[in-house]
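One protein chain omitted, others in place.
Our next item is chain A:
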Amino acid sequence: MVARANAMAITLPSLSRSRLRAAPRLSGWIIASGAIACLIAAPIVTLAWIAAQGSGDLWPQLIAYVLPRAIRDTTILLAGVGTLTAVIGVGTAWLVTAYRFPGRGLFDWALLLPLAVPTYILAYAYLDLLHPLGPVQGLIRAMLGIESPVDFRLPDIRGMAGCIFLFGLAFYPYVYLTARAMFLMQSACVIEVARTLGCGGAGAFFRVALPLARPAVAVGVSLVLMETLNDLGASDLLGVQTLTVSIYSTWVNRSNLPGAAQIALVMLAVVIGLVILERAARRRQAYAAQAQRSRKTDPVRLTPGHAALAVVACALPILLGFAAPAGYLLRETFRRAQMNGFPPDVMQMAGNTMMFAAIATVITMGLGLLLAHTSRLVRRPLTRGLVQLSSIGYAVPGTVLAVGLLVPLANLDNSIDAFMRSHFGVATGLLISGSGAALIYAYAVRFMAISAGGIEAGFAKVPMSLDWAARNLGETAAGTARRIHLPLLRPAIGAAALLVFVDCMKELPATLLLRPFNFETLSTYVYAEASRGTYENGAFAALLIVAAGLFPVVLMARMSRPPAAEAFGGEEPDDQVVSSARPR
(Lines give C-alpha, C1' and ligand atoms only; values in the text may rest on other atoms or scores of the structure.)
Protein backbone atom coordinates (compact mmCIF):
# COMPACT_ATOMS: atom_id res chain seq x y z
CA MET A 1 0.00 0.00 0.00
CA VAL A 2 2.39 2.56 1.20
CA ALA A 3 4.64 1.11 -1.35
CA ARG A 4 2.77 2.65 -4.18
CA ALA A 5 3.76 6.09 -3.25
CA ASN A 6 7.37 5.25 -3.28
CA ALA A 7 6.79 5.07 -6.96
CA MET A 8 7.41 8.73 -7.25
CA ALA A 9 10.29 9.05 -4.95
CA ILE A 10 12.56 6.13 -4.49
CA THR A 11 13.79 6.03 -0.97
CA LEU A 12 17.36 7.09 -0.92
CA PRO A 13 19.26 5.68 1.98
CA SER A 14 18.10 7.52 4.98
CA LEU A 15 20.95 9.91 5.32
CA SER A 16 21.00 9.46 8.98
CA ARG A 17 18.53 7.24 10.74
CA SER A 18 18.01 9.98 13.16
CA ARG A 19 17.80 9.66 16.82
CA LEU A 20 15.90 12.84 17.39
CA ARG A 21 13.94 12.15 20.51
CA ALA A 22 10.44 13.34 20.72
CA ALA A 23 10.54 16.89 21.85
CA PRO A 24 8.06 17.72 24.57
CA ARG A 25 4.55 18.82 23.62
CA LEU A 26 4.37 16.84 20.41
CA SER A 27 1.22 15.16 21.56
CA GLY A 28 -0.90 17.47 19.40
CA TRP A 29 0.65 16.03 16.24
CA ILE A 30 0.20 12.49 17.47
CA ILE A 31 -3.41 13.07 18.42
CA ALA A 32 -4.15 14.58 15.02
CA SER A 33 -2.45 11.68 13.26
CA GLY A 34 -4.26 9.19 15.43
CA ALA A 35 -7.58 10.82 14.57
CA ILE A 36 -6.84 10.66 10.85
CA ALA A 37 -5.77 7.03 11.06
CA CYS A 38 -8.96 6.16 12.94
CA LEU A 39 -11.10 7.90 10.31
CA ILE A 40 -9.30 6.03 7.56
CA ALA A 41 -9.50 2.69 9.35
CA ALA A 42 -13.19 3.09 10.25
CA PRO A 43 -14.50 1.39 7.09
CA ILE A 44 -12.20 -1.60 7.63
CA VAL A 45 -13.40 -1.94 11.20
CA THR A 46 -16.95 -1.77 9.87
CA LEU A 47 -16.16 -4.53 7.40
CA ALA A 48 -14.86 -6.69 10.23
CA TRP A 49 -18.09 -6.02 12.07
CA ILE A 50 -20.14 -6.94 8.99
CA ALA A 51 -18.05 -10.07 8.52
CA ALA A 52 -18.71 -11.08 12.10
CA GLN A 53 -22.47 -11.10 11.41
CA GLY A 54 -22.00 -13.98 8.99
CA SER A 55 -22.28 -17.56 10.07
CA GLY A 56 -19.34 -18.83 8.07
CA ASP A 57 -21.54 -21.47 6.42
CA LEU A 58 -20.27 -20.15 3.13
CA TRP A 59 -16.78 -21.56 3.52
CA PRO A 60 -17.31 -25.29 2.86
CA GLN A 61 -18.82 -24.50 -0.55
CA LEU A 62 -16.11 -21.90 -1.21
CA ILE A 63 -13.29 -24.23 -0.28
CA ALA A 64 -14.75 -27.06 -2.29
CA TYR A 65 -15.54 -25.29 -5.54
CA VAL A 66 -14.49 -21.66 -5.65
CA LEU A 67 -11.29 -20.93 -3.77
CA PRO A 68 -8.97 -23.51 -5.36
CA ARG A 69 -9.74 -22.13 -8.76
CA ALA A 70 -9.82 -18.48 -7.63
CA ILE A 71 -6.54 -18.76 -5.79
CA ARG A 72 -4.89 -20.55 -8.69
CA ASP A 73 -6.15 -18.03 -11.24
CA THR A 74 -5.31 -15.08 -9.03
CA THR A 75 -1.80 -16.42 -8.51
CA ILE A 76 -1.22 -17.05 -12.21
CA LEU A 77 -2.62 -13.63 -13.03
CA LEU A 78 -0.45 -11.87 -10.45
CA ALA A 79 2.66 -13.78 -11.52
CA GLY A 80 1.99 -13.10 -15.18
CA VAL A 81 1.15 -9.44 -14.79
CA GLY A 82 4.04 -8.93 -12.37
CA THR A 83 6.51 -10.45 -14.81
CA LEU A 84 5.15 -8.65 -17.84
CA THR A 85 5.05 -5.24 -16.18
CA ALA A 86 8.54 -5.78 -14.78
CA VAL A 87 9.92 -6.66 -18.21
CA ILE A 88 8.21 -3.81 -20.05
CA GLY A 89 8.69 -1.27 -17.26
CA VAL A 90 12.32 -1.99 -16.48
CA GLY A 91 13.27 -2.56 -20.12
CA THR A 92 11.86 0.72 -21.38
CA ALA A 93 13.12 2.62 -18.35
CA TRP A 94 16.64 1.34 -18.97
CA LEU A 95 16.45 2.23 -22.67
CA VAL A 96 15.35 5.82 -22.11
CA THR A 97 17.81 6.46 -19.29
CA ALA A 98 20.91 4.65 -20.52
CA TYR A 99 20.81 5.23 -24.27
CA ARG A 100 20.37 7.94 -26.83
CA PHE A 101 18.16 7.22 -29.80
CA PRO A 102 15.67 9.13 -31.93
CA GLY A 103 12.45 9.92 -30.09
CA ARG A 104 13.91 9.22 -26.68
CA GLY A 105 12.71 12.55 -25.29
CA LEU A 106 9.18 11.75 -26.44
CA PHE A 107 9.17 8.18 -25.17
CA ASP A 108 10.45 9.40 -21.85
CA TRP A 109 7.03 10.79 -20.94
CA ALA A 110 4.81 9.05 -23.48
CA LEU A 111 5.55 5.71 -21.83
CA LEU A 112 3.42 6.94 -18.92
CA LEU A 113 0.34 7.49 -21.09
CA PRO A 114 -1.41 4.15 -20.45
CA LEU A 115 -1.90 5.36 -16.86
CA ALA A 116 -4.67 7.57 -18.19
CA VAL A 117 -6.79 4.68 -19.49
CA PRO A 118 -9.01 2.91 -16.94
CA THR A 119 -8.57 -0.85 -17.22
CA TYR A 120 -12.20 -1.70 -17.92
CA ILE A 121 -12.14 0.71 -20.84
CA LEU A 122 -8.94 -0.85 -22.14
CA ALA A 123 -10.51 -4.30 -21.85
CA TYR A 124 -13.66 -3.21 -23.62
CA ALA A 125 -11.73 -1.55 -26.43
CA TYR A 126 -9.67 -4.66 -27.03
CA LEU A 127 -12.67 -7.00 -26.94
CA ASP A 128 -14.15 -4.89 -29.69
CA LEU A 129 -10.98 -4.32 -31.71
CA LEU A 130 -9.99 -7.99 -31.65
CA HIS A 131 -13.45 -9.45 -32.18
CA PRO A 132 -13.62 -11.68 -35.27
CA LEU A 133 -15.83 -8.99 -36.85
CA GLY A 134 -13.53 -6.20 -35.70
CA PRO A 135 -10.97 -4.25 -37.71
CA VAL A 136 -7.88 -6.28 -36.81
CA GLN A 137 -9.15 -9.69 -37.79
CA GLY A 138 -10.95 -8.13 -40.76
CA LEU A 139 -7.62 -6.82 -42.01
CA ILE A 140 -5.92 -10.16 -41.47
CA ARG A 141 -8.66 -11.96 -43.39
CA ALA A 142 -8.47 -9.42 -46.19
CA MET A 143 -4.72 -10.00 -46.48
CA LEU A 144 -5.18 -13.74 -46.49
CA GLY A 145 -8.08 -13.54 -48.92
CA ILE A 146 -10.51 -15.23 -46.57
CA GLU A 147 -14.14 -14.16 -46.77
CA SER A 148 -15.79 -15.21 -43.57
CA PRO A 149 -14.69 -15.40 -39.96
CA VAL A 150 -16.25 -18.87 -39.97
CA ASP A 151 -13.24 -20.09 -41.98
CA PHE A 152 -10.54 -18.33 -40.00
CA ARG A 153 -10.32 -16.51 -36.75
CA LEU A 154 -7.80 -15.82 -34.01
CA PRO A 155 -8.24 -17.26 -30.53
CA ASP A 156 -10.56 -15.37 -28.18
CA ILE A 157 -8.86 -12.66 -26.13
CA ARG A 158 -11.06 -13.58 -23.18
CA GLY A 159 -9.17 -15.70 -20.73
CA MET A 160 -6.02 -15.68 -18.72
CA ALA A 161 -3.53 -14.86 -21.46
CA GLY A 162 -5.55 -11.91 -22.70
CA CYS A 163 -6.04 -10.66 -19.17
CA ILE A 164 -2.33 -10.78 -18.38
CA PHE A 165 -1.56 -9.03 -21.64
CA LEU A 166 -4.02 -6.18 -21.01
CA PHE A 167 -3.13 -5.67 -17.35
CA GLY A 168 0.52 -5.71 -18.40
CA LEU A 169 -0.19 -2.85 -20.79
CA ALA A 170 -2.31 -0.93 -18.31
CA PHE A 171 0.00 -1.20 -15.31
CA TYR A 172 3.60 -1.29 -16.60
CA PRO A 173 3.89 2.52 -16.11
CA TYR A 174 4.04 2.00 -12.34
CA VAL A 175 7.20 -0.06 -12.76
CA TYR A 176 8.51 2.24 -15.48
CA LEU A 177 8.07 5.23 -13.19
CA THR A 178 9.89 3.69 -10.23
CA ALA A 179 12.63 1.99 -12.25
CA ARG A 180 13.28 5.11 -14.30
CA ALA A 181 13.59 7.24 -11.20
CA MET A 182 16.08 4.76 -9.81
CA PHE A 183 18.14 4.55 -13.00
CA LEU A 184 18.24 8.34 -13.14
CA MET A 185 19.57 8.47 -9.60
CA GLN A 186 22.17 5.78 -10.03
CA SER A 187 25.65 7.01 -9.93
CA ALA A 188 27.53 7.21 -13.17
CA CYS A 189 30.56 5.90 -11.32
CA VAL A 190 29.07 2.48 -10.67
CA ILE A 191 28.12 1.98 -14.28
CA GLU A 192 31.43 3.36 -15.52
CA VAL A 193 33.41 1.20 -13.15
CA ALA A 194 31.46 -1.76 -14.46
CA ARG A 195 32.26 -0.79 -18.01
CA THR A 196 35.93 -0.23 -17.27
CA LEU A 197 36.03 -3.65 -15.74
CA GLY A 198 34.84 -5.06 -19.04
CA CYS A 199 31.07 -5.22 -18.71
CA GLY A 200 29.23 -4.64 -21.98
CA GLY A 201 25.95 -2.72 -22.11
CA ALA A 202 24.00 -5.85 -21.22
CA GLY A 203 26.47 -6.77 -18.51
CA ALA A 204 26.26 -3.33 -16.93
CA PHE A 205 22.50 -3.65 -16.93
CA PHE A 206 22.12 -7.18 -15.61
CA ARG A 207 25.03 -7.22 -13.22
CA VAL A 208 24.98 -3.68 -11.86
CA ALA A 209 22.05 -1.44 -12.74
CA LEU A 210 19.31 -4.01 -12.32
CA PRO A 211 20.41 -5.37 -8.93
CA LEU A 212 20.77 -1.78 -7.74
CA ALA A 213 17.27 -0.97 -8.99
CA ARG A 214 15.72 -4.05 -7.46
CA PRO A 215 14.06 -2.25 -4.53
CA ALA A 216 12.50 0.23 -6.95
CA VAL A 217 11.26 -2.52 -9.22
CA ALA A 218 9.82 -4.34 -6.22
CA VAL A 219 7.93 -1.20 -5.23
CA GLY A 220 6.57 -0.72 -8.73
CA VAL A 221 5.54 -4.33 -9.10
CA SER A 222 3.81 -4.38 -5.72
CA LEU A 223 1.68 -1.43 -6.84
CA VAL A 224 0.84 -3.31 -9.99
CA LEU A 225 -0.12 -6.41 -8.03
CA MET A 226 -2.37 -4.44 -5.71
CA GLU A 227 -4.15 -2.85 -8.67
CA THR A 228 -4.48 -6.22 -10.39
CA LEU A 229 -5.81 -7.90 -7.29
CA ASN A 230 -8.50 -5.29 -6.70
CA ASP A 231 -9.64 -4.96 -10.28
CA LEU A 232 -13.16 -6.09 -10.94
CA GLY A 233 -14.40 -4.57 -14.19
CA ALA A 234 -11.69 -5.79 -16.53
CA SER A 235 -11.24 -9.27 -15.07
CA ASP A 236 -14.98 -9.69 -15.21
CA LEU A 237 -15.12 -8.59 -18.86
CA LEU A 238 -12.26 -10.93 -19.69
CA GLY A 239 -13.78 -13.85 -17.82
CA VAL A 240 -10.98 -14.45 -15.32
CA GLN A 241 -12.23 -15.72 -11.96
CA THR A 242 -10.12 -13.82 -9.46
CA LEU A 243 -10.69 -13.63 -5.72
CA THR A 244 -12.24 -10.21 -6.15
CA VAL A 245 -14.74 -11.67 -8.60
CA SER A 246 -15.57 -14.29 -5.93
CA ILE A 247 -16.11 -11.58 -3.34
CA TYR A 248 -18.39 -9.74 -5.69
CA SER A 249 -20.38 -12.79 -6.65
CA THR A 250 -20.78 -13.85 -3.02
CA TRP A 251 -22.28 -10.48 -2.28
CA VAL A 252 -24.42 -10.00 -5.36
CA ASN A 253 -25.49 -13.51 -6.36
CA ARG A 254 -25.83 -15.00 -2.93
CA SER A 255 -26.91 -11.79 -1.20
CA ASN A 256 -24.28 -12.63 1.38
CA LEU A 257 -22.52 -9.43 2.31
CA PRO A 258 -21.00 -10.83 5.53
CA GLY A 259 -19.51 -13.65 3.47
CA ALA A 260 -18.10 -11.18 0.96
CA ALA A 261 -16.61 -9.15 3.80
CA GLN A 262 -15.05 -12.30 5.23
CA ILE A 263 -13.30 -13.12 1.96
CA ALA A 264 -12.21 -9.50 1.57
CA LEU A 265 -10.66 -9.47 5.03
CA VAL A 266 -8.81 -12.72 4.45
CA MET A 267 -7.49 -11.26 1.23
CA LEU A 268 -6.52 -8.08 3.06
CA ALA A 269 -4.60 -10.14 5.61
CA VAL A 270 -2.67 -11.84 2.81
CA VAL A 271 -1.92 -8.49 1.19
CA ILE A 272 -0.70 -7.03 4.48
CA GLY A 273 1.52 -10.09 4.90
CA LEU A 274 2.98 -9.58 1.44
CA VAL A 275 3.57 -5.89 2.08
CA ILE A 276 5.40 -6.68 5.30
CA LEU A 277 7.53 -9.23 3.44
CA GLU A 278 8.27 -6.72 0.73
CA ARG A 279 9.29 -4.12 3.29
CA ALA A 280 11.47 -6.59 5.10
CA ALA A 281 13.15 -7.52 1.84
CA ARG A 282 13.78 -3.90 1.07
CA ARG A 283 15.26 -3.28 4.46
CA ARG A 284 17.88 -5.88 3.73
CA GLN A 285 18.60 -4.22 0.44
CA ALA A 286 18.77 -0.69 1.63
CA TYR A 287 22.51 -0.62 1.23
CA ALA A 288 22.01 -0.95 -2.48
CA ALA A 289 21.15 2.66 -2.96
CA GLN A 290 23.71 4.01 -0.60
CA ALA A 291 25.94 5.48 -3.27
CA GLN A 292 26.12 9.24 -3.12
CA ARG A 293 26.69 10.17 -6.65
CA SER A 294 28.25 13.21 -7.99
CA ARG A 295 27.51 12.88 -11.65
CA LYS A 296 24.77 11.56 -13.93
CA THR A 297 25.35 8.65 -16.24
CA ASP A 298 25.91 9.81 -19.76
CA PRO A 299 23.50 8.00 -22.08
CA VAL A 300 25.26 5.96 -24.75
CA ARG A 301 24.43 6.72 -28.37
CA LEU A 302 23.05 3.66 -30.14
CA THR A 303 23.99 2.48 -33.61
CA PRO A 304 21.17 2.93 -36.17
CA GLY A 305 20.23 -0.73 -36.07
CA HIS A 306 20.05 -0.87 -32.33
CA ALA A 307 18.34 2.50 -32.21
CA ALA A 308 15.59 1.16 -34.47
CA LEU A 309 15.07 -1.76 -32.10
CA ALA A 310 14.96 0.60 -29.13
CA VAL A 311 12.35 2.75 -30.88
CA VAL A 312 10.18 -0.31 -31.56
CA ALA A 313 10.55 -1.54 -27.99
CA CYS A 314 9.45 1.82 -26.58
CA ALA A 315 6.75 2.51 -29.15
CA LEU A 316 4.97 -0.82 -28.80
CA PRO A 317 3.72 -0.42 -25.21
CA ILE A 318 2.52 3.10 -26.02
CA LEU A 319 0.76 2.03 -29.19
CA LEU A 320 -0.89 -0.98 -27.59
CA GLY A 321 -1.56 0.50 -24.17
CA PHE A 322 -2.61 3.97 -25.18
CA ALA A 323 -2.92 4.71 -28.90
CA ALA A 324 -5.10 1.70 -29.70
CA PRO A 325 -7.73 2.24 -26.98
CA ALA A 326 -7.67 6.03 -27.38
CA GLY A 327 -8.03 5.66 -31.13
CA TYR A 328 -10.91 3.25 -30.60
CA LEU A 329 -12.67 5.72 -28.30
CA LEU A 330 -12.15 8.51 -30.81
CA ARG A 331 -13.66 6.45 -33.60
CA GLU A 332 -16.66 5.47 -31.48
CA THR A 333 -17.12 9.06 -30.33
CA PHE A 334 -17.32 10.27 -33.90
CA ARG A 335 -19.76 7.55 -34.86
CA ARG A 336 -21.98 8.34 -31.89
CA ALA A 337 -21.76 12.06 -32.45
CA GLN A 338 -23.06 11.58 -35.98
CA MET A 339 -25.94 9.48 -34.70
CA ASN A 340 -27.00 11.13 -31.48
CA GLY A 341 -24.82 14.18 -30.97
CA PHE A 342 -22.90 14.55 -27.75
CA PRO A 343 -24.44 13.71 -24.41
CA PRO A 344 -25.90 17.01 -23.20
CA ASP A 345 -24.61 16.97 -19.66
CA VAL A 346 -21.16 15.74 -20.42
CA MET A 347 -19.46 19.04 -19.64
CA GLN A 348 -21.16 19.22 -16.29
CA MET A 349 -20.06 15.67 -15.58
CA ALA A 350 -16.52 16.58 -16.52
CA GLY A 351 -16.78 19.57 -14.17
CA ASN A 352 -18.02 17.39 -11.31
CA THR A 353 -15.26 14.89 -11.95
CA MET A 354 -12.48 17.45 -11.96
CA MET A 355 -13.87 19.41 -9.03
CA PHE A 356 -14.27 16.43 -6.74
CA ALA A 357 -10.93 14.95 -7.77
CA ALA A 358 -9.27 18.30 -7.08
CA ILE A 359 -10.85 18.79 -3.65
CA ALA A 360 -10.14 15.19 -2.67
CA THR A 361 -6.54 15.59 -3.81
CA VAL A 362 -6.00 18.70 -1.72
CA ILE A 363 -7.52 17.13 1.38
CA THR A 364 -5.81 13.77 0.94
CA MET A 365 -2.46 15.43 0.40
CA GLY A 366 -2.94 17.72 3.39
CA LEU A 367 -3.78 14.85 5.71
CA GLY A 368 -1.00 12.74 4.25
CA LEU A 369 1.45 15.54 4.89
CA LEU A 370 0.34 15.76 8.49
CA LEU A 371 0.75 12.01 8.95
CA ALA A 372 4.16 11.87 7.35
CA HIS A 373 5.31 14.96 9.22
CA THR A 374 4.31 13.46 12.55
CA SER A 375 6.05 10.23 11.73
CA ARG A 376 9.22 12.23 11.04
CA LEU A 377 8.87 14.39 14.11
CA VAL A 378 8.24 11.49 16.44
CA ARG A 379 10.24 8.57 15.17
CA ARG A 380 8.51 5.80 16.98
CA PRO A 381 6.80 2.60 15.94
CA LEU A 382 3.50 4.22 16.90
CA THR A 383 3.73 6.99 14.34
CA ARG A 384 5.05 4.70 11.60
CA GLY A 385 2.19 2.38 12.42
CA LEU A 386 -0.33 5.20 12.04
CA VAL A 387 0.96 5.94 8.54
CA GLN A 388 0.67 2.29 7.61
CA LEU A 389 -2.78 1.98 9.13
CA SER A 390 -3.89 4.96 7.05
CA SER A 391 -2.77 3.20 3.90
CA ILE A 392 -4.97 0.18 4.41
CA GLY A 393 -7.83 1.40 2.20
CA TYR A 394 -5.73 0.81 -0.90
CA ALA A 395 -5.67 -2.93 -0.31
CA VAL A 396 -9.43 -3.51 -0.23
CA PRO A 397 -11.59 -3.77 -3.36
CA GLY A 398 -13.37 -0.46 -3.86
CA THR A 399 -16.89 -1.87 -3.91
CA VAL A 400 -16.52 -3.53 -0.54
CA LEU A 401 -14.74 -0.53 0.93
CA ALA A 402 -17.65 1.68 -0.09
CA VAL A 403 -20.10 -0.43 1.88
CA GLY A 404 -17.75 -0.23 4.86
CA LEU A 405 -17.99 3.55 4.58
CA LEU A 406 -21.77 3.70 4.36
CA VAL A 407 -22.44 2.31 7.78
CA PRO A 408 -20.29 4.52 10.05
CA LEU A 409 -21.33 7.65 8.13
CA ALA A 410 -25.03 6.90 8.40
CA ASN A 411 -24.68 5.93 12.06
CA LEU A 412 -22.95 9.19 12.78
CA ASP A 413 -25.64 11.15 10.96
CA ASN A 414 -28.45 9.33 12.70
CA SER A 415 -26.84 9.81 16.11
CA ILE A 416 -26.45 13.53 15.52
CA ASP A 417 -30.03 13.69 14.35
CA ALA A 418 -31.32 11.82 17.40
CA PHE A 419 -29.27 14.04 19.70
CA MET A 420 -30.47 17.23 18.08
CA ARG A 421 -34.07 16.06 18.14
CA SER A 422 -34.04 15.10 21.79
CA HIS A 423 -32.13 18.14 23.02
CA PHE A 424 -33.14 20.93 20.68
CA GLY A 425 -36.16 19.60 18.86
CA VAL A 426 -34.39 20.06 15.54
CA ALA A 427 -34.14 17.32 12.94
CA THR A 428 -30.86 17.43 11.11
CA GLY A 429 -31.47 14.35 8.96
CA LEU A 430 -28.54 12.91 7.05
CA LEU A 431 -25.77 15.49 7.03
CA ILE A 432 -22.86 13.63 5.52
CA SER A 433 -24.36 10.49 4.01
CA GLY A 434 -25.38 11.10 0.44
CA SER A 435 -23.46 14.34 0.29
CA GLY A 436 -20.33 15.29 -1.60
CA ALA A 437 -18.42 15.14 1.66
CA ALA A 438 -19.00 11.38 1.84
CA LEU A 439 -17.41 11.03 -1.58
CA ILE A 440 -14.38 13.07 -0.61
CA TYR A 441 -14.04 10.96 2.52
CA ALA A 442 -14.15 7.81 0.41
CA TYR A 443 -11.44 9.08 -1.93
CA ALA A 444 -9.25 10.02 1.02
CA VAL A 445 -9.63 6.55 2.53
CA ARG A 446 -8.90 4.85 -0.75
CA PHE A 447 -5.89 6.89 -1.78
CA MET A 448 -4.22 7.98 1.45
CA ALA A 449 -1.61 5.31 0.77
CA ILE A 450 -0.38 7.23 -2.25
CA SER A 451 -0.33 10.52 -0.42
CA ALA A 452 1.18 9.58 2.95
CA GLY A 453 3.52 6.99 1.46
CA GLY A 454 4.75 9.31 -1.28
CA ILE A 455 5.46 12.13 1.13
CA GLU A 456 7.14 9.76 3.55
CA ALA A 457 9.40 8.52 0.80
CA GLY A 458 10.18 12.11 -0.10
CA PHE A 459 11.01 12.88 3.52
CA ALA A 460 13.55 10.07 3.52
CA LYS A 461 15.64 12.12 1.12
CA VAL A 462 15.71 15.16 3.38
CA PRO A 463 18.52 14.84 5.91
CA MET A 464 17.51 15.15 9.53
CA SER A 465 20.40 17.53 10.05
CA LEU A 466 18.27 20.18 8.36
CA ASP A 467 15.52 19.68 10.91
CA TRP A 468 17.98 19.93 13.74
CA ALA A 469 19.53 23.06 12.32
CA ALA A 470 16.14 24.69 11.87
CA ARG A 471 15.00 23.74 15.34
CA ASN A 472 18.29 24.89 16.87
CA LEU A 473 17.81 28.21 15.18
CA GLY A 474 14.50 28.55 16.96
CA GLU A 475 12.02 27.42 14.34
CA THR A 476 8.91 25.51 15.48
CA ALA A 477 7.89 22.10 14.18
CA ALA A 478 5.21 23.64 11.99
CA GLY A 479 7.59 26.33 10.85
CA THR A 480 10.17 23.71 9.89
CA ALA A 481 7.54 21.90 7.92
CA ARG A 482 6.51 25.05 6.11
CA ARG A 483 9.87 26.67 5.47
CA ILE A 484 12.18 23.68 5.11
CA HIS A 485 10.22 20.55 4.27
CA LEU A 486 7.56 21.86 1.94
CA PRO A 487 9.97 23.43 -0.53
CA LEU A 488 12.21 20.36 -0.47
CA LEU A 489 9.30 17.96 -0.80
CA ARG A 490 7.75 19.69 -3.76
CA PRO A 491 8.59 17.01 -6.32
CA ALA A 492 7.38 14.19 -4.10
CA ILE A 493 4.20 16.02 -3.15
CA GLY A 494 3.53 17.02 -6.72
CA ALA A 495 3.94 13.53 -8.07
CA ALA A 496 1.79 11.98 -5.34
CA ALA A 497 -0.88 14.65 -5.81
CA LEU A 498 -1.06 13.96 -9.51
CA LEU A 499 -1.42 10.21 -9.00
CA VAL A 500 -4.14 10.79 -6.40
CA PHE A 501 -5.91 13.13 -8.80
CA VAL A 502 -5.88 10.64 -11.67
CA ASP A 503 -7.02 7.84 -9.39
CA CYS A 504 -9.90 9.90 -7.95
CA MET A 505 -11.01 10.71 -11.47
CA LYS A 506 -11.07 7.06 -12.45
CA GLU A 507 -12.64 5.88 -9.18
CA LEU A 508 -15.94 4.16 -9.72
CA PRO A 509 -17.43 1.85 -7.06
CA ALA A 510 -17.38 4.28 -4.14
CA THR A 511 -18.59 7.13 -6.33
CA LEU A 512 -21.51 5.05 -7.53
CA LEU A 513 -22.63 4.01 -4.10
CA LEU A 514 -22.07 7.15 -2.05
CA ARG A 515 -22.92 10.01 -4.34
CA PRO A 516 -25.68 12.60 -3.86
CA PHE A 517 -28.89 12.85 -5.89
CA ASN A 518 -28.69 13.88 -9.52
CA PHE A 519 -24.94 13.72 -9.52
CA GLU A 520 -22.88 12.18 -12.34
CA THR A 521 -19.18 11.98 -12.92
CA LEU A 522 -17.58 10.83 -16.15
CA SER A 523 -16.89 7.39 -14.77
CA THR A 524 -20.38 6.83 -13.39
CA TYR A 525 -21.77 7.85 -16.75
CA VAL A 526 -19.52 5.49 -18.66
CA TYR A 527 -20.47 2.76 -16.23
CA ALA A 528 -24.18 3.43 -16.58
CA GLU A 529 -23.88 3.02 -20.34
CA ALA A 530 -21.69 -0.02 -19.93
CA SER A 531 -24.14 -1.74 -17.64
CA ARG A 532 -26.84 -1.28 -20.26
CA GLY A 533 -24.54 -2.99 -22.70
CA THR A 534 -24.19 0.26 -24.63
CA TYR A 535 -20.53 0.92 -23.98
CA GLU A 536 -20.23 2.82 -27.26
CA ASN A 537 -22.52 5.57 -25.95
CA GLY A 538 -20.07 6.18 -23.15
CA ALA A 539 -17.17 6.56 -25.57
CA PHE A 540 -17.09 10.34 -25.43
CA ALA A 541 -17.12 10.42 -21.64
CA ALA A 542 -14.46 7.72 -21.57
CA LEU A 543 -12.39 9.77 -23.95
CA LEU A 544 -12.74 12.74 -21.61
CA ILE A 545 -11.50 10.62 -18.71
CA VAL A 546 -8.48 9.67 -20.78
CA ALA A 547 -7.93 13.26 -21.89
CA ALA A 548 -8.26 14.62 -18.37
CA GLY A 549 -5.88 11.92 -17.18
CA LEU A 550 -3.36 12.89 -19.83
CA PHE A 551 -2.68 16.29 -18.43
CA PRO A 552 -1.44 15.20 -15.01
CA VAL A 553 0.48 12.30 -16.54
CA VAL A 554 2.42 14.59 -18.83
CA LEU A 555 2.90 17.09 -16.03
CA MET A 556 4.20 14.34 -13.79
CA ALA A 557 6.74 13.27 -16.36
CA ARG A 558 7.88 16.86 -16.93
CA MET A 559 8.25 17.54 -13.24
CA SER A 560 10.39 14.53 -12.62
CA ARG A 561 12.84 15.43 -15.36
CA PRO A 562 13.40 19.04 -16.30
CA PRO A 563 14.72 19.54 -19.84
CA ALA A 564 17.85 21.29 -18.63
CA ALA A 565 19.07 18.22 -16.85
CA GLU A 566 18.53 16.21 -19.96
CA ALA A 567 20.35 18.59 -22.25
CA PHE A 568 23.47 18.78 -20.18
CA GLY A 569 23.33 15.38 -18.63
CA GLY A 570 23.67 17.33 -15.47
CA GLU A 571 22.03 17.16 -12.13
CA GLU A 572 18.59 15.73 -11.66
CA PRO A 573 15.83 17.39 -9.69
CA ASP A 574 16.11 14.93 -6.85
CA ASP A 575 19.74 15.72 -6.67
CA GLN A 576 19.03 19.42 -6.58
CA VAL A 577 16.78 18.87 -3.63
CA VAL A 578 19.48 17.21 -1.67
CA SER A 579 22.41 19.28 -2.83
CA SER A 580 20.74 22.62 -2.38
CA ALA A 581 19.97 21.55 1.12
CA ARG A 582 23.50 20.42 1.69
CA PRO A 583 26.25 22.92 2.31
CA ARG A 584 28.40 23.02 -0.78
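Operating definition for what follows: contacts are C-beta pairs under 8 Å (C-beta built on N, C-alpha and C of every residue); 3 or more make two chains touch, one makes a residue touch a chain; residues count from 1.
Assume contacts and distances are computed from a predicted model.
Student: I want to check something: the complex is missing a chain, and I'd like its UniProt protein name from "Iron ABC transporter substrate-binding protein", "2-oxoglutarate ferredoxin oxidoreductase subunit gamma", "TonB-linked SusC/RagA family outer membrane protein" or "Heavy-metal-associated domain-containing protein".
Tutor: For the chain not displayed, UniProt's protein name is "Iron ABC transporter substrate-binding protein".
Student: Using the touch definition from the top, which of A:129, A:266 or A:358 touches the missing chain?
Tutor: A:358
Student: For the chain not shown, which residue from A:34, A:54, A:132 or A:299 touches it across the whole complex?
Tutor: A:132
Student: Tell me, which residues in chain A touch the chain that this view leaves out?
Tutor: These residues touch the chain not displayed: 61, 64-66, 69, 127, 131-133, 148-150, 153, 156, 158-159, 236-239, 241, 245, 248-249, 251-257, 335-336, 339, 352, 354-356, 358-359, 361-362, 399, 402-403, 406-407, 409-411, 413-414, 417, 429-431, 433-437, 440, 490, 493-494, 497, 509, 512-520, 524, 527-529, 531-534, 536-537.
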